[in-house]
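The complex appears here without one of its protein chains, the remainder shown in place.
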Amino acid sequence: MRNINIGIAGLGRIGKIHLKNLSRNFQDVNVLGVMDVLEGSREIAKEFNVPNFVRTFDELLAIEGLNAVAVCSPTNTHADYVEKAARAGMDIFCEKPLDLSLTRLVEVLKVVEEAGVKLMLGFNRRFDPEFKRIRELVAAGAIGDPQIVKITSRDPGPPPVSYIQVSGGLFLDMTIHDFDMARYISGKKVKEVFAKGAVLVDKAIGEAGDIDTALITIVFEDDTMAVIDNSRKAVYGYDQRLEVFGNKGMARVDNNFPNTHELYTEKGVSGDLPLYFFLERYDVSYNQEIREFIEALRAGKDMPCGGVDGLMSLAIGLAAKKSLDGNRPVKLDEIL
Amino acid sequence: MRNINIGIAGLGRIGKIHLKNLSRNFQDVNVLGVMDVLEGSREIAKEFNVPNFVRTFDELLAIEGLNAVAVCSPTNTHADYVEKAARAGMDIFCEKPLDLSLTRLVEVLKVVEEAGVKLMLGFNRRFDPEFKRIRELVAAGAIGDPQIVKITSRDPGPPPVSYIQVSGGLFLDMTIHDFDMARYISGKKVKEVFAKGAVLVDKAIGEAGDIDTALITIVFEDDTMAVIDNSRKAVYGYDQRLEVFGNKGMARVDNNFPNTHELYTEKGVSGDLPLYFFLERYDVSYNQEIREFIEALRAGKDMPCGGVDGLMSLAIGLAAKKSLDGNRPVKLDEIL
Amino acid sequence: MRNINIGIAGLGRIGKIHLKNLSRNFQDVNVLGVMDVLEGSREIAKEFNVPNFVRTFDELLAIEGLNAVAVCSPTNTHADYVEKAARAGMDIFCEKPLDLSLTRLVEVLKVVEEAGVKLMLGFNRRFDPEFKRIRELVAAGAIGDPQIVKITSRDPGPPPVSYIQVSGGLFLDMTIHDFDMARYISGKKVKEVFAKGAVLVDKAIGEAGDIDTALITIVFEDDTMAVIDNSRKAVYGYDQRLEVFGNKGMARVDNNFPNTHELYTEKGVSGDLPLYFFLERYDVSYNQEIREFIEALRAGKDMPCGGVDGLMSLAIGLAAKKSLDGNRPVKLDEIL
Partner (left out) sequence: MRNINIGIAGLGRIGKIHLKNLSRNFQDVNVLGVMDVLEGSREIAKEFNVPNFVRTFDELLAIEGLNAVAVCSPTNTHADYVEKAARAGMDIFCEKPLDLSLTRLVEVLKVVEEAGVKLMLGFNRRFDPEFKRIRELVAAGAIGDPQIVKITSRDPGPPPVSYIQVSGGLFLDMTIHDFDMARYISGKKVKEVFAKGAVLVDKAIGEAGDIDTALITIVFEDDTMAVIDNSRKAVYGYDQRLEVFGNKGMARVDNNFPNTHELYTEKGVSGDLPLYFFLERYDVSYNQEIREFIEALRAGKDMPCGGVDGLMSLAIGLAAKKSLDGNRPVKLDEIL
């Protein structure tokens, strides 16, 4: 089996996580280069003994011996980078979303397919031990046929309005993880979406044309259902929970906490807040997703989540937008 | 203060609970008579030393000294009995729903109002220690302004199809409790309803024109939201949970269990199932609701839930039906 | 089957509970009389429509038709009353402890035996749904052979020193329940006791010759063990927990709470305190123990806990005292 010689594009928060995990956890993986537009990131490359630091994606692809890339740069670069990487014959790990335009996304996937390279999309929550365990239980038939999936997904605080303006909006930026989760957990095809939204956190978000609170009903093709509730601001921190109800039972997972302590005083019983945000909560999942990427490459197996998963989640997100705008349920057929 | 001399109409499951609680828990309450169409119920009256057992509601009202009634007979008798009782000057406790027709309900409420008697509707879950505690927390501002209310309400098994046919359907029979809970917890006015439903439990329910599984989105007048999920059959028993998310926090309550035991064996960790159904789970709430009825009568205070609460829940239920039939959100204005 | 015509001696907190439960929950039980040294208790008798109120135990026994008594008077009267009742042919329910003297206790048990009447001792915790469930699990072999029993038993606050002075001390007044629990749960014979104690709550308790905090090791005849920890003052309320570890698993129960709510705010996660004290926590168990007394009488079956259970717990308590005084483990053989 060949070694995996990988380059990483983008050293933001997520890029750094992948750099650390790729550098430290595998014997047969070499991080040959990292690319970042900021010169300041050169130090980070040095810290992890990466031999090449470059400022453009083309230079990254040109590194001798490179056979894979991890695209962790800003969303608006993903489609171009993936196309280029595919044409250069690289296997690709790409952070979600691949693109916010359905047409463009389809184009890129065609290029990837023609190139015959592997593409994995970074829906990291599939690799969270909590959600993964639920998926295993569902797959093993422990709850029978899933009838109602319930996803709670709330952030501790909204991103800056400047980010929201280019994010594609709540559904494509934040809920897209939950759309993927609904598909992953149920294993079913989405038929219809109905979305309600409101601006309850910050008026500036509304002025930027987005919402910050949402409740989305999903109907699968067999008339079973899912519901997602989102808020950009839970004062108690990151809130990531899941429940599946089926004809043979129900399974649920709760948030993760830094410890299990319970304190009893004369005032009541108390404990610590959940892990604060995605970097803390999904630390293990980031580690695990890149491991599964590497293992699938090594074994020549299908990626655990790929282009079609990105496509479906984007389509659901666009349906949700259309539903919110028209205040009516929208069939996925109207989008795809 | 006068004594409360009460008559009870109907000795089904709920009627018996009220008989027991009214007979045993108050010094100044006399159960002067009970009425049931079945002669066999005479024994029950005797067991509780009730001086009069009658077979018609008119005979019940005619009992000397009677000044209050509890209407626990089948739903289709509620409107007539409440009207008669009101005209006879009785204060009234009536099981929900008062009627399945909005027009008829409005008529009855007018009669009650003209008679100047008190009317309390038996939305017993308001008196459940779990939900009541959440209401207290919300009222005290502990979670700030409620933004998302989440209600899970699943029965252990469906009633007979014969019952379903006269029940008014899932929304008016089962979800109506949850509609009231959404209003009670949030303290807000409902603006719009969107309901999805499916037949996933038993085809015969579908053939009877009803659904057995539902997911309902409620939008309040300030654009905050609630979601209710229902199933007629949770194989693990009664599932009654509630969560409220607000701008200052989140509060939730879980099911009640017969005990707290956790058993650790080499196979895993396990515990007992939740209390099986409403008689077990809401035992305390039935006790407490009748106590609050009596206390409000004694103190001449407003009833903790009254005719308007029945009216609003019925209207939401009718909106949900219309939404389900038309697959579109329905404004409450279209109903009321 | 004959009716049970019972008299109740003593209308303190516990006496009133038994009066209420005996009056209201059974059709074939008649509370023919109550006895209390305080004239003021006559009102309570009236409230429950008890036909006879008397001031002496002899008058109680003299009530025509009486065939059972419940002894709820102060501890120092128990032995005499039980003897008298036995000689009068009454079946007897007696609050624990029967007596603080082992010699006297043995005498009384002999009288009871000779009289051929039934005697049940009020170790109410055996009837608590939590502990009962653990006993069932142990009896069913769910944890295999019990090897370590752990009992936590802490009161919300100490009784008045005046009470402590006549109570027999922590071990005979408070821990005696836990000694019985250790025997009940394990189903094993106690061989040896080692007790450590301290005065950490209130110096006045120490000055009265007692301790307020204790840690007691029990060794059963098969060398398996139990540990009990006690405090007279847990600022967060009544703390009553149990765990059993065996060669096939472990089972534990936690405290009971007024509701299950969890409140998440920016400060942390919190919930309500456990039920405050024995009247709240053991409400169900008091109800259940008197029910089992009545049912055992009706069925002519053995009492669920009897004189020998009182004897054994007293002996363990005396061994604990001796151990504390001598700072050495004490064999039960030294006591019995």
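In order of appearance the chains are A, B and C, and numbering begins at 1 in each one.
Here, a contact is a pair of C-beta atoms (placed from the backbone, for glycine too) under 8 Å apart; a residue touches a chain by one contact, two chains touch by 3 or more.
Every value quoted in this text rests on a predicted model; they were computed, and no experiment measured them.
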Which residue of A:Asp58, A:Glu114, A:Asp254 or A:Asp302 touches the chain not shown here: A:Asp254
Contact with the hidden chain (one of C:Asn5, C:Gln147 or C:Gln240): C:Gln147
Residue in contact with the excluded chain [from C:Leu38, C:Ala139 or C:Ala198]: C:Ala198
Positions on chain B where the hidden chain makes contact: 234-236, 239, 264-266, 268-274
On chain A, residues whose C-beta touches the chain left out of the figure: 24, 27, 47, 129-130, 133-134, 137, 142-143, 248-256, 258-266, 272
Touch list for chain C against the chain that is not drawn: 145, 147-148, 150, 152, 154, 194, 196, 198-201, 213, 215, 217, 219, 223-225, 227, 229, 231, 233-236, 239, 245, 247-250, 327-329
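As a working rule, only the chains that are shown with their structure count from here on.
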Chain whose Cα centroid lies nearest the overall Cα centroid: B
Inter-centroid spacing, chain C versus chain B (mean Cα positions, whole Å): 40
Gap in Å, rounded to a whole number, between the CA centres of chain C and chain A: 58
Chain A residues counted as touching two or more neighbouring chains: 234-236, 239
